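What you see is the complex with one protein chain gone and the rest in place.
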Amino acid sequence: MNTAITFTIDGTTCTAETGMYVIGAAQKNGIYIPSLCNMDGVAPRGSCRVCTVRINGKLMAACTTPVSEGMKIENDTEELRDLRSQIIETLFVEGNHFCPSCEKSGNCELQALAYRFKIMVPRYPYRFPVREIDASNPKLIKDHNRCILCKRCVRAIKTKDGKNLFAFKNRGHKLAIIIDPSLASSITDELAERASKVCPVGALIKKETGFAQPIGSRTYDRSPIGSTVELAATSPNAKETAL
Amino acid sequence: MKLSLETIIDQYRADPTRLMDILLDIQSAKGRIGRTAIDLIAKKCKISVVDVEQTVSFYHFFSTEPRGRYTVYLNNSVVAKMMGSEKIARAFEKEAGCTFGSVSSDGLIGLFETSCIGMNDQEPSAIINNVVFPNLTVHSVKKIIEGMRKGKKVSELQTVKPGDGNNGSKLLTTAISNNIRKKGPVIFSEYKQGEVVKALTTLTPQVIIYTMKKSGLRGRGGAGFPVGLKWELCRKSAGDKKYIFCNADEGEPGTFKDRVILTERPQLLFEGMAAAGFAVGSDQGILYLRFEYYYLKEYLEAILDDMRKKKLLGKNIAGRSGFNFTIRIQFGAGAYICGEESALIESAEGKRGEPRDRPPFPVNKGYLGRPTVINNVETLCAAAKILLFGEDWYRSLGTPQSTGTKVLSISGDCLYPGIYEIAWGSTIGEILEMAGAEKVQAVLVGGPSGSFVGPAQFNRKLCYEDLATGGSFIIFNESRDLLKDAVLNFTEFFIEESCGSCAPCRFMTVILKNKLEKLLHGKGVAQDLVDLEKWSSIMQANRCGLGQTAANPIRTTLSNFNHLYTVLIRTNDDFVSEFDLKSAVADSCAVAGRKPMLHGA
Partner (left out) sequence: MSKPVIATASLAGCFGCHMSILDIDERILDLIELVEFNKSPVDDIKTFTKMCDVGIIEGGCCNSENVHVLKDFRKNCGILVSLGECAIMGGLPALRNGIPIKECLEEAYLHGPTIEKGNKIIPNDDELPMILDRVYPCHEIVKIDYFIPGCPPRADLIWDALVSLVKGTPMNLAYETVKYD
């Protein structure tokens, strides 16, 4: 049975129920912990490490650590802001992120985090790796240039009988996403749509779509990622909705 | 061909959790895991094709393309290079007629590099068709390749005599030497097969756990988790089936102690596993053995058979009704990360060796979701001895917080590389003297995931209170270029061995390596040292021990050998570009057929 617990984030007392991960518990309390590979309704994996917080002094991923009574969590500190910014910058130079020509621009979570962290240029040298674009699937384009290997598609997209459509190939800096050619050849429109929605960047794009929203009205054009969580906290009924 | 693939898959009842075994057998039988095999496995095991591919592509010793009838895996680790492996590599290339990373045009010989194979005390060495060839010379390489051309069996290619101890025994017959330089009172002391499980028959699980706790025994793989507590947590964890794993993945460069223990004290280890099983209520043990030690397979299986026959394993062990414990060997396929316990479990389940998120911990939810204990080879042997001689005896060895002994694998620049079982609390200086090391510039304690320490710290003690270690001890004398020969190589090792799951581990290592190379190319400025320090700090955010320590070669030399870095930087510049106009325009000018004009640009 879930029981009510109390913990603090950056000194603010928060409440939640056991069985929640730190990231969700924070959200309930109107506190945004930046994250990239995490997604509501999808099993967490802790692969991007952007949601790293200090819990009782130790660095932990907020998306995979269950919240517990008395936790002292540091979230919005100078150290962690820089750490998160560094991870995001790493992702920018690891692949080829040509935002001006990307269908996902404006709705891209990687880009949105970079905006939130006010990144004007990554501090690391660009690598310009040679990467593959695979358009062999009838419904989906896979652009490995943009992939950040968050594993969301692997975790979220399965066939009706529970088989994996997506998987990792290789390891380390050669890691890539692969699509099961036979299973994916009969992918439904709905699943293809979901795959491109699940992808936080523009690595999975549903064919014959893109650039549908004009600049200025896209998700992160006017307000930073995480602001819906934070806005909820400042609304008059915040206390009630949090509990 | 199809039939035998089917036979292999059926042998494991087309069980996807036995994918590693299926793939190992196919790789061994066919020399590769081709498209047909992958599709058939997916079909029979009822998983998607990409599920098979993700495991195949993760492990170093799996290959979708043929790697030659004779496949040479030459160790490219730091100590191998210090002992002249470059020369050996050139000899292989010359004799085989192909370069490393490729197969000779007739398909006979494949040359490949591999990370540390646990032979640091007898480098240069290579693995050829699962047989280890230590102490290679240019001459022996020539003989080996000659033998290959004559179509000899790989066992007939060996040019040196079998090694000492059990290495020379009928079932093993390998040229590997033990090089046990110092026998201590715990691991390598006298032992009679069967005495541990017989001692168990008078004990209860509670007493065993109590004894472990009192003894102060901590995990010997490196992390140092208290053994009694681990067993107790697993015992208390609810589960219809529990597992005891012995972690014999021994992938930390410079460590080879488990190889020697497995050679000389396998029975002690298996009895230790049985003891752990008895204590936590498990009847199934699994020895996860790194693929590099495949040569031990028949030897260890014969010993397991023998122990079963003697009722030291199996049902009603040592006549005690209900004391059931069997052991099987699970091989890895070349992945350092599988030494991390949750990655090891994933691998044993037939998956990629990606560490799990914790909690849940293995003691609660481990192999196949069941409570699982994972202990290192040395730990289980020590546990067995504690049950024989008692916790007081064990506590009398070592220091108050680091009880007992530690087996060190010593290699590098010293007269007597090999195995040393020492009491915890010995200083680095004392150990260097034992090993016959002079003019020492640095010691790498605990392998690349540990620390580089210099003479100013040679009075430090090896123990949990001061310098904890999994046992790798690599010595570098003053002639070595520490940054170029060691730090750069180890950073490349971590790049190669990262599972890639966590963003910082996957790519920060590459960024750091490029930065280090910038410094080594004489293009470094003061800011670069600040960057190295600051950038590498994000490695702390990685999920597992590998990722968290992957920048340790850089970080520990930055703090302990800072002078090696400061001499590299240009003090008069605040910015140095790595851009070189001449090389940047070379290709385009060549294609256009014009002479590069480099002045004034």
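Labels for the chains are A and B, by order of writing; each one numbers its residues from 1.
Convention: contacts are C-beta pairs under 8 Å (C-beta built on N, C-alpha and C of every residue); 3 or more make two chains touch, one makes a residue touch a chain.
What you see is a predicted model, and the numbers here were worked out from it, not measured in a lab.
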Quiz prompt | Partners of the unshown chain among those that are drawn | solution = A, B
Quiz prompt | Selected from A:47, A:96 or A:137 as touching the chain missing from the view | solution = A:96
Quiz item: For chain B, which residues reach the chain that was dropped from this view?
Solution: 574-575, 577-579, 581, 583-589, 591-597, 600-601
Quiz item: Residues of chain A in contact with the chain that isn't shown?
Solution: 96, 98-102, 105-106, 111, 114-115, 118, 120-121, 125-126, 128-131, 215, 221-224
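What we mean here is this: only the chains that are shown with their structure count from here on.
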Quiz item: Taking each chain's centre as the mean position of its Cα atoms, how many Å separate chain A from chain B?
Solution: 33
Quiz item: For the complex, which residues does chain B have touching chain A?
Solution: 47-51, 53-54, 57-58, 335, 352, 357-359, 495-504, 506-511, 514, 531, 535, 537-538, 540-543
Practice problem: Flag every residue of chain A that touches chain B in the complex, lowest number first. | Solution: 44-50, 52, 59, 61, 64-66, 83, 86-87, 90-91, 93-94, 123-125, 127, 148-149, 151, 159, 163-175, 178-183
